[in-house]
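Only one protein chain is missing; all other protein chains are in place.
First chain written, first letter: the chains are A and B, and each begins at residue 1.
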Amino acid sequence: MYEETILEVNAINKRFGGLEILKEVSFDVSRGERIGIIGPNGAGKTTFFNLLTGDLTPTQGTIAFHGKHITNEPNYKRTRRGIARTFQKNNLLEKLSIFENLLLVLQRKHGIKSTWFKVRNNRSYRALYEEAEALLETWGLHGRRNTKVENLSYGEQRQIEIMLGVATDPSVLLLDEPTAGMSQSETDYIVELLKNLPEALTLMIIEHDLDVIFGLSDRMLVLYNGHVLADDTPEAIRDNQQVNEIYMGKARVV
Amino acid sequence: MYRTLENNQSTTLEVDKIDILIAQMVNGLSYGMLLFVITCGLALVFGILGVLNLAHGSLYMIGGYVGYSVTATYTQSFWLALLTAPLVVAFIALIMERTLLHYTYKLGHLSQVLLTLGVAYVFHDIAKIIWGTNVLSIRVPESLAGSVSIAGQLFPLYRLVIIAVGIVIAVGIWWVQNKTRWGAIIRAGLSDREMIGALGVNISLVFTSVFVLGGILAGFGGVVAAPILGLYPDMEFQTLILALVVLVIGGLGSIAGTFTASILVGVLETFGRYLVPELSMFLVFTLMAIILVWRPNGLLGKQVAEG
Partner (left out) sequence: MKIYLKFSTALLLFAASPFILTSFHINLLTEILIFGIFALSLNVIVGYTGLVSLGHAAFFGAGAYTAGIIAQNISANLLFTLGGAVLLSVILACIIGLFCLKVSGFYFLMLTLAFSQMVYSFVYQSTGWTGGSNGLSGIPNPILFGWELSNTVWVFYVVASLFLVVYAILGIITESPFGKVLVGIKENEKRLKSMGYHTNIYKYAAFVISGIFGGVAGALYTYFNGFIAPSDIYWTMSGTVLIMVLIGGAGTMLGPVLGAALIVLLETIVSTYTNMWMMILGAVFIIFVIFFPSGIYGISKDIFKGIQNHTVRPKVKNISNEKVS
């Protein structure tokens, strides 16, 4: 495992009006870690993600990425720094094709500032196209490249969510319930896919399916009522009395 | 001798100035109240149905014209006009909601707003066909025609009554919103439209009622405003735009915001017209721009601007 710390979260709070969603959450993330985040509904998991990606800014506390303060940076800047996310509900450009979705990610990644006035299927974009084609090939979507996203199955759309996140070349990828609403076979497919992502890529995964999360994580974070209840290896979490009581009481770990 | 005369003159001049300022203040306040009555309907419809009704000004215009027809041709009773016109407009609003809007919810709000734009165009010409293009007016009823003297100064009674009516309507809406079940539904709808469904009420009925209520307010405003502002082609667009400005300044989902903004705009426009006539409209828009920079969500509105 890499020892390099890339993300430092220091005592962040988030309040909406009088409601405190997150309380004093602190922890560090090292490169290549696979962190599972669990907790009952309303524990603040998605809010926590939104704070990391810049969709929200914390009321208090700081976030540092590669040693740089990004606490109040907007989301698009954080994406460029290498924090990518997928959404809990599919959040894609539904009227565009898979290929168009992907090209938008890639042209951003390669910087399109100087090419406003060039038609995109120009020779200078050959590399962009080739990269997109290659990505589609790896993700097994090549045959479907020109299909509009809205015409894809739910499972395929979930897959594209992840693909778009990975395509930004992040060093941290936040996955918000990647297998939500999927059939068993679809879930297996996604788990396999996540396992095969590059080792250096840090994953943080919110997931309700405990089989999935224990299978993927090498470290687990339990959020409860807005604070970190436990932060340990999956094995330790499995044996943690407190966690079992308040979280897994209803859903036993297999 | 000479000196005292000069002194006297300057004091009377001062008194005159103050008199004019107070008179303008009353004008501005009454104008603001009119704006409030009109914008209120627009804001309710926008807040609850999610439809920015670009034909709201047209409803206001029809109210005024119907009021004119009633007073000019049949009974000449202002009070009957005040009763009839809002009902006629309410009926038109009912038809509009039931036919055009009700069947187009599936098309999305944008299409509905565009529909109201089309309706506004159609109403514009219909009004021209029925009432012509001359400037018309409704006469102030006898009982409200005079002036009253307060603290040695004369005020046109009608304007004072408008201010009172505006306050009564504001208090009434406040009361309905805060003390009744219907108010609770409306409040829920204004802060989050999806909530209405969660309250287990008949959404379709709420939508229709609110739209009709908007029509009643517009029609009522049309009659009340006619003696002061007159009736002429294009009046609906001018009023619509001012109402939109009030809505932006006040912020969405807040009757208090609409009330404050109406008075601000009314007073500013009136004083502007008096002090710098060449810039009067410009001043109102400048106020709007300043408020947008200062508070992008309006004075008292909920979050609409992006961070």
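Criterion: a contact is a pair of C-beta atoms (placed from the backbone, for glycine too) under 8 Å apart; a residue touches a chain by one contact, two chains touch by 3 or more.
Remember, predicted model here, so these are calculated numbers, not experimental data.
Residue in contact with the omitted chain (choice from A:46, A:159, A:202 or A:217): A:159. The residue touching the chain not shown here, chosen from A:4, A:94, A:218 or A:235, is A:94.
Checked against the full complex, the candidates B:26, B:59 or B:119 give a single residue touching the omitted chain, namely B:119.
From the options B:95, B:164 or B:289, the residue with contact to the unseen chain in the full assembly is B:289. Only one residue in the set A:6, A:63 or A:103 touches the chain that does not appear here, and it is A:103. Within the complete assembly, residues 53, 55, 74-77, 79-80, 84-85, 87, 91-96, 100, 103-105, 107-109, 112, 115-121, 125, 140-141, 144, 147, 151-156, 159, 164, 168, 183, 185-186, 189-190 of subunit A touch the chain that is not shown.
In the full complex, subunit B touches the omitted chain through residues 46, 52, 100, 104, 107, 109-111, 113-115, 117-122, 124-126, 128-129, 237, 241, 244-245, 247-248, 278-282, 285-286, 288-289, 292-293, 296, 304-306.
Throughout what follows, only the chains that are shown with their structure count from here on.
Rounded to a whole number, the gap between the C-alpha centres of subunit A and subunit B is 49 angstrom.
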